[in-house]
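Every protein chain of the complex appears in place save one, which is left out.
In order of appearance the chains are A, B, C, D, E and F, and numbering begins at 1 in each one.
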Amino acid sequence: MKLRPLQDRILVKRIEEEQVTAGGIFIPDTAKEKPQRGEIVAVGNGKKTEDGKVIPVDLKVGDKVLFGKYAGTDIKVEGQDFLIMREDDILGVIE
Amino acid sequence: MKLRPLQDRILVKRIEEEQVTAGGIFIPDTAKEKPQRGEIVAVGNGKKTEDGKVIPVDLKVGDKVLFGKYAGTDIKVEGQDFLIMREDDILGVIE
Amino acid sequence: MKLRPLQDRILVKRIEEEQVTAGGIFIPDTAKEKPQRGEIVAVGNGKKTEDGKVIPVDLKVGDKVLFGKYAGTDIKVEGQDFLIMREDDILGVIE
Amino acid sequence: MKLRPLQDRILVKRIEEEQVTAGGIFIPDTAKEKPQRGEIVAVGNGKKTEDGKVIPVDLKVGDKVLFGKYAGTDIKVEGQDFLIMREDDILGVIE
Amino acid sequence: MKLRPLQDRILVKRIEEEQVTAGGIFIPDTAKEKPQRGEIVAVGNGKKTEDGKVIPVDLKVGDKVLFGKYAGTDIKVEGQDFLIMREDDILGVIE
Amino acid sequence: MKLRPLQDRILVKRIEEEQVTAGGIFIPDTAKEKPQRGEIVAVGNGKKTEDGKVIPVDLKVGDKVLFGKYAGTDIKVEGQDFLIMREDDILGVIE
Partner (left out) sequence: MKLRPLQDRILVKRIEEEQVTAGGIFIPDTAKEKPQRGEIVAVGNGKKTEDGKVIPVDLKVGDKVLFGKYAGTDIKVEGQDFLIMREDDILGVIE
């Protein structure tokens, strides 16, 4: 089973955050609104405007991205957890 | 009786989610906002813009789609349960 | 007395839902957000856009339509009950 | 004293609802959101759009109209009660 | 001190409502959302649109106007009370 | 340290309100939503529209202005208190 996201939606596989900082200090998981990382697995064709045009998404499969903790909807595809969100929910690309 | 959805609305027949994962583990039904699958049964002509133009819907009868748990309105046509929702409520197409 | 709806409004006469399914099972009236059927009795000329143009309504008198349970406003014309709602509140046409 | 409504506003004199139906049954006044009738007494020149254009109102003095129970603002002109509302609050014209 | 209102704002001096009707009946001050009268003291140049154009205000100094009870902001200029509100808060002009 | 406001923002130095009216009566400080005066200290280049155009601000440094009590954000620049607000929060210019 493969999922093709519609419009400007993006399918993301979460990347677990490291729990230890550069300095070796453990970070507890209680901070709210903590942004999170993921890898893009599938990308929609782009948002349809009122004029019927399609604006392509500026992200591609394989991009590692940062998003807010509550962005998107959790979905399960063949027993694996993914997030589906809109392009606008992506804060930045990790390079 | 046949129902023709108006504008960018889509008539969907739900597909029951499998309750067992690939690894054989049973998934309880308590997770909120769980997306769900369905098969498209009928599609509207498209949304009318402010200029009176019609933007066709990018989905067709027979497409298997994923949507949010609370998307759309439950309707009953000849004793069968369907969902009627807008194109924008569809998260992705299962291929 | 006759009522001419303004803009994209539609005057609808409710059709009572059958209380028994195809299989002969009685359906209780407690489900919330249950869509309902009606027959169109009068149609407005169409919505006026910001540019002063009029977008005609895609429905006509006699169409049997489906709408959400809480759509529109109940009105009484010569002792009879009707619903007046906007075109966008109509979910689909029953054919 | 005369009041000239601004933009797409309309000055309406309420018409008391008949309290008895065609079949002779008294209707109590407790139903909420009950639409009401009125006669148009004055009409504004029309709504100004973002472009500075004026879209004339499609109603005229003397029209008998139907509006929602909570539409408009009650005003008193020379000891008489009126309602001032926007064109969009008028549901339909009684012909 | 003189105040020049910005954009589509209007400076209004309230006119006290008569407390006695034409028929000589005293009106208590408890009705909520009671519209009120005022005389226009100063008018802004007009609203700036997204395109940078200015739409002149259709009201002039000296106009007697009607407005909702909670429209505008009370201001004090040289010890006198005024109201500053937007053109759209004016319901009508008293002629 | 100097602060250049962005877009249609304006940096304002509050002017203390006189506590005594022309007639010599003391005004207590309890009225809510009391507008306040200030002098403009810096002005942004103007708001960027959806088309990427810049609409210049119609106010200049030195203008004495009136604004609502809760308009803007208090900031401290080199130990002095200022307000930074949008052009639209300015009610009028005192001349």
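Some points to look at:
Throughout what follows, a residue touches a chain if its C-beta (ideal position, glycine included) is under 8 Å from a C-beta of that chain, and two chains touch if they have at least 3 such contacts.
Because the structure is predicted, anything quoted here is derived from the model rather than measured.
Every shown chain touched by the omitted chain in the complete complex is listed here: A, F.
Counting the whole complex, the residues of chain A in touch with the unshown chain are 21-23, 27, 31, 33-35, 49-50, 53, 55, 58-59, 66, 68, 87-88, 90-95.
Mapped onto chain F, contacts with the missing chain fall at residues 1-7, 9, 11, 42, 44, 48, 50-52, 73-76, 78-79, 84.
Keep in mind that, in the parts below, only the chains that are shown with their structure count from here on.
For the touching copies chain A and chain B, the fraction of interface residue numbers used by both falls below half; the interface is of the different-residue type. Between the Cα centres of chain B and chain D there is a gap of 41 Å. A straight line joining the Cα centres of chain C and chain D is 23 Å long.
Centres computed as Cα averages put chain C at a distance of 51 Å from chain F. Among the residues of chain E, those in touch with two or more other chains are 50. If touching chains are joined by edges, the resulting network of the protein chains shown is an open path.
Shown are all chain pairs that touch, namely A-B, B-C, C-D, D-E, E-F.
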